[in-house]
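Here the complex is missing one protein chain, while the rest keep their positions.
Chain lettering (A and B) follows the sequence in which the chains are written, and residue indices restart at 1 in each chain.
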Amino acid sequence: MVAARKIIPPPGAEPAAVGSPPPASLAVKGGDFLFVSGLTAVDLKTGARLHGTTASETRQILANLKQLLEAAGSSLDRVVKVNVLLHSMLEAPNMNDVYAQFFPDPPPARTVCGARLPDGAKVIIECTALA
Amino acid sequence: MTEKLQRSTIEPKNPHLHASRRSNLPHVPGIRVGDYIFLSGMTPVDPQTGERSLGPIAEQVRTTLSNMRHMLESAGSSLDRVVRVHVVLADISHMADMERVYREFFPVDPPARTVWSMQLRFGNGCEIECVALAG
Partner (left out) sequence: MREVIAAPRPGLDLRRHYGHHQSPAIRAGGLIFCSGMLPIDPETGERRHGTLTSEAHVILGNLKLLLEAAGSSLDRLVQVHALIYDSIEYDVLNRVYRQYVANGPPARTVWAAQIEAGFKIQLDVIAAA
């Protein structure tokens, strides 16, 4: 049987502005897994960017991720793999300290690296979770 | 006890798009395993010649995504079965141009995506990688 693909709508968001469909779905279910887009620090209701420190952006992202996963019938403890992109690897400990508060033991696999991020984001977090 | 999944190689029907064979590189265009297809990162390559096809970023993105469509269709899948995309741009200021073209390929119910910028080889303006559901 061919695996089905399903878009997960953003939890609690206001309807998208007419004529402006998003370029990416926040999360897509396919087979056993939920594939979550790289998340930046935003207000989930309005989509407004919430710029801050790497730590505060990490906190916002992971709070949003928790909501998103739970709305999709998953949860942070079903995450299998996380990729964290940082604007600078010097910030890795700041990200890690906040990150450790969100993912219960045992944590998922993870890769962290530094890159140039869009729109002045300090951190982007993407993940794959069991649906 | 579940049986182990077997891997198989994805090859493009168009041999010009088999970049790793052309350049004798240690990777395959894609791997199918279980329900999934993992493609190697794709860069703008002229499907008529197999040569690098640079130029304005919009054209590079269009070429790359057309080639990605071909790769998936060669494997019995399609763009609408893509679940995750990574778009790497050499220059982050190219995002808007990339976006305009990207929407043409994923107009409805687009896949999950992460976009960022890194140094790319050979003057490539973009490199795009995806995971899709097998057909």
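Methods note: contacts are C-beta pairs under 8 Å (C-beta built on N, C-alpha and C of every residue); 3 or more make two chains touch, one makes a residue touch a chain.
Since the model is a prediction, treat every value here as computed from it, not as a measurement.
K.L.:
Which residue, A:Ser25, A:Thr40 or A:Thr128, contacts the hidden chain when the whole complex is considered?
P.N.:
Of the listed residues, the one touching the omitted chain is A:Thr128.
K.L.:
Out of B:Gly34, B:Gly50 or B:Gly135, which residue would touch the omitted chain in the full complex?
P.N.:
Counting the whole complex, the residue in contact with the absent chain is B:Gly34.
K.L.:
Identify the residues of chain A touching the omitted chain, counting contacts across the whole complex.
P.N.:
31-33, 77-78, 80-83, 86, 88-89, 92-93, 96, 99-100, 103, 106-115, 128, 130
K.L.:
Go through chain B and note every residue touching the omitted chain.
P.N.:
Residues of chain B in contact with the hidden chain: 2, 4-7, 9, 25-31, 33-34, 36, 38-41, 86, 88, 118-121, 127, 129, 131.
Basically, only the chains that are shown with their structure count from here on.
K.L.:
For chain A, which residues count as touching chain B in their complex?
P.N.:
2-3, 5, 7, 21-28, 30-33, 35-38, 83, 85, 115-118, 124, 126, 128
K.L.:
Enumerate the contact residues on chain B facing chain A in the complex.
P.N.:
Interface residues on the chain B side: 34-36, 80-81, 83-85, 92, 95, 99, 102-103, 106-118, 131, 133-135.
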